[in-house]
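Below is one structure, written out as structure tokens; comments come after it.
Here the complex is missing a single protein chain, while all its other protein chains stay put.
Coming up: subunit A.
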Amino acid sequence: MSQYIDFAVLWKVLLAGLLGGAGLVAVYALGLAALAAGRVYDTPDRGSGTSAARAAGTVVAVACFGLVLAGALLGLYVMLTK
């Protein structure tokens, strides 16, 4: 079988896929959750709305989105320079 399947490549693709495709996706979701957590919404019991919480939420969100952006750019780069 191994003459047909390059296992060394397979697990790399799967690992990179999981890191980028599920990991970064989850980080983006974390960013959204953080962004929302610090803000006041019409719904009761959601978001305390204190300015400290807001700032903290925004910082976490920016960090998350930055990480996702960096990951996407890295992915694009490694694909093009294959």
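In the analysis below, a residue touches a chain if its C-beta (ideal position, glycine included) is under 8 Å from a C-beta of that chain, and two chains touch if they have at least 3 such contacts; residues count from 1.
In the analysis below, contacts and distances are computed from a predicted model.
Q: Just by its UniProt name, which of "Multisubunit sodium/proton antiporter, MrpB subunit", "RNA polymerase sigma-70 region 2 domain-containing protein", "Phosphoribosylformylglycinamidine synthase subunit PurS" or "Phosphate transporter" is the chain not shown in this complex?
A: Its record in UniProt gives the absent chain the protein name "Phosphate transporter".
Q: What residue numbers in subunit A mark contact with the hidden partner chain?
A: 3-6, 9-10, 12-14, 16-22, 24-26, 28-33, 35-37, 41, 43, 46-47, 72, 75-76, 78-82
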